[in-house]
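All protein chains but one are shown at their positions in the complex.
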Amino acid sequence: MALNSLWYCTRQACISLTRNFWLGVASAAMIAVSLIILGAFLLVAVNANQFMRIVESTVEINVFLEDDADVRDLQHRLAGLRGVEEIRFVPKQQGLQELKKAFGERHDLLSGFEGENNPLPDSFRVRAERAELVPTLAQQISFFPGVYKVRYGQEYVEALVKVTRWVNVVALGAVVLLGAGAVFLIVTTIRLSMVARQDEIGIMKYLGASNWYIRGPFVLEGMVVGLAGACAAVATLGAGYYYLVVVLERLPLLFFIQPVTDPNMLLSIFGGLLGLGLLMGGVGSLISVRKFLQV
Amino acid sequence: MALNSLWYCTRQACISLTRNFWLGVASAAMIAVSLIILGAFLLVAVNANQFMRIVESTVEINVFLEDDADVRDLQHRLAGLRGVEEIRFVPKQQGLQELKKAFGERHDLLSGFEGENNPLPDSFRVRAERAELVPTLAQQISFFPGVYKVRYGQEYVEALVKVTRWVNVVALGAVVLLGAGAVFLIVTTIRLSMVARQDEIGIMKYLGASNWYIRGPFVLEGMVVGLAGACAAVATLGAGYYYLVVVLERLPLLFFIQPVTDPNMLLSIFGGLLGLGLLMGGVGSLISVRKFLQV
Amino acid sequence: MIQLYNVSKVYDNGVPAVSDISLRIAKGEFVFLIGPSGAGKSTLTKLIFREQLPSSGQIFFRGRNILRFGPREVLQLRRQIGVVFQDFRLLPRKTVYENVAFALEVIGRSRKEIRERVPAVLARVGLSGKEDAFPDQLSGGEQQRVGVARAIVKRPLVILADEPTGNLDPDTSREIMDLFEVINRDGTTVVIATHAWDIVNRMRKRVVALENGRLVRDEERGSYSYGA
Partner (left out) sequence: MIQLYNVSKVYDNGVPAVSDISLRIAKGEFVFLIGPSGAGKSTLTKLIFREQLPSSGQIFFRGRNILRFGPREVLQLRRQIGVVFQDFRLLPRKTVYENVAFALEVIGRSRKEIRERVPAVLARVGLSGKEDAFPDQLSGGEQQRVGVARAIVKRPLVILADEPTGNLDPDTSREIMDLFEVINRDGTTVVIATHAWDIVNRMRKRVVALENGRLVRDEERGSYSYGA
């Protein structure tokens, strides 16, 4: 009996899909457009997030040492701190080299400071896991023995932390809004296409058809249409994104725009879109039919 | 007669709007959602563009002078160049001050260079109107008499030019795509809502009603619905954007995110959305009815 | 089979379609429901299979008050009644065959049984050869006969036919009415709302006459006439 019903639903859905081909295509296209917009934004958000993390990873704490500092001991202490990502020891010679590099063509200005005359201290460069940890870490490090001075781009870090938070809030908000918009579009589309069948549903009720008997084919049809739309959306997005990644790779100067290519992340986004299309198609039909079942 | 027809259309549209209130609300909401997505993206694009322009305005060309250079003459020549936005003369004392600032706490390193010992030359700082003009300008300036050397962040400028172009292309592409998506959503919505009235249109034809007699009320109704949806979209976007601007102003550290508040620009965006809603509603109805007029 | 006690129906817009009607229809009866246009015949049949709910009064089907029915019992009620609608109400996206088969699918009949019964019923109403046509490809009378076929194919306990011959020529009308009579002889209760005075007069069945929503005459072996 259950198998019989499933068979009935499938057959009815197939018949309806072929007989109302254009209505189905229109609905699927609506779903595809909604999901493309949503999906594109998801990709933007994921990339923005990764970009922020890359920027964060450039933030360094400069730890200048006293001349008599115990380098080994300090290294251990730094390594023991929570939230530290990387520690690099910079002897004063190297510090001078880096300063010269920063001076560029005018590095001859520093030529008097070579060797014994080097006024720079040795130092550690410490990278934090997240930019927001930097201020606390810097303060902790400043109390370690043998530390002469701790410096980091305070304003820069504070700005970065704020921007990161903002990007996250805005991205989340936008994804939620767009998601709600997509759901609304899909449900309204299905409901509109259902108005044309309102009479049909009423007639079935008067013939003694149970609610599930009426709903079944509609829901299945909705799921097929939703999945078709989602497939179209995923194909479009996938192709577009792939093209973008390839193009960006060809522009070596845009070093700081490294698109997300983690297959797990991409698969979960695209899979999520497929699921959303299927779900929306099914649930949307279910809700839309419900209204007309009150006979 | 024309007035009579107008009156007829208006009356019919009003009657239809009140009798099909929920269908109208659903269509208007669809239009609103589409336009909100499109409008939000337009705002993002406009802001991205302005952000790029602000970044561009920070690009400077350093023009170092020979000791015996004719400053007045050079200033005139520079002012005569096309694409120059601003010229600033930096005497060598000031140059040293700026260098000291860059050294920060270690500025004592430069204490031997005060007064007569200052090894720096006088210089001009030149700002270009657009970043992409910088390389050409720099080359032109290097041939001027009395110019010792011309420097600018070459890599930085090249990257900036590329990013700007990219942002423009992506923004334009996205706006076009989203616009097409919105148009599609609106037209499909109207067409779906029209299917329910297909029979009605056929009956009118058989009664000898002219095409305009049938279309008129539908088109007017579509325009009202489109405008209502667009108004909702503009109100939502306007309020959201205002809130965002206020919040961003409270975060002084986000100096580089200066939202576009130019009333002309905003008015043309919001006005454009209203026009699009009206147009889409009207033209969408026109197109949708057309299909059913072939009787 | 069907009992109505002081049933009234006032539609939402205030029109009193049926007023204080009490009526008893026994199992196996054949009843003509007559009356002028707008008398309330259709409303009365709609009350019996719960398309409409009465404003007051009680309605019993096989001894049970249908106004107290839950959704499942309403389904059962409708499955036991075969209705011919005055406005046909065919499913527009199904062919003639599918429309008739649907009535059997709904009550869970096997596909084998459907394949046997549907063509037989279509033949009896004279629609052989029209199986694959859609409703909008049929003449008015053909649509009406699809409605008749759909009502009788499931061999219901009760047939409610609202103006089942309005679009049929005299010969076909008589055939359809004869068909109802044959079904009635097999024990099915038949209630027919009609304007076909010639047929009513010829068949001499029980006649219930309505006028302005009131029952004005109820006569065994009656003829077509109502009012003063």
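As written, the chains take the letters A, B and C, and residue 1 is the first residue of each chain.
The criterion applied here is as follows: contacts are C-beta pairs under 8 Å (C-beta built on N, C-alpha and C of every residue); 3 or more make two chains touch, one makes a residue touch a chain.
In this text, all values refer to a predicted model and were calculated from it rather than measured experimentally.
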Using the contact definition given at the top, list the shown chains touched by the missing chain.
-> B, C
Candidate in contact with the missing chain, chosen from B:V44, B:L81, B:V175 or B:A209 = B:A209
Selected from C:P16, C:G38, C:P92 or C:P119 as touching the chain missing from the view | C:G38
Residues of subunit B touching the missing chain are 1, 8, 15-16, 19-20, 199-200, 203-211, 213, 295
Note that subunit C touches the chain not displayed via residues 11, 13, 15, 34-38, 42-43, 86-87, 126, 133, 137, 139-142, 145, 162-163, 166-173, 195, 197-198, 224
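Note that only the chains that are shown with their structure count from here on.
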Length of the shortest touching-chain route, subunit B through to subunit C | 2
From subunit C, which chain is the farthest off, judged by mean CA positions?
-> B
Please report how many Å separate the Cα centroid of subunit B from that of subunit C, as a whole number.
-> 67
How many Å are there between the centre of subunit A and the centre of subunit B, using C-alpha atoms for each centre?
-> 24
When centres are defined as mean Cα positions, the distance from subunit A to subunit C in whole Å is 62
Note the residues in subunit C that touch 2 or more other chains, in rising order.
-> none
Interface hub residues of subunit B, defined as touching at least two other chains | none
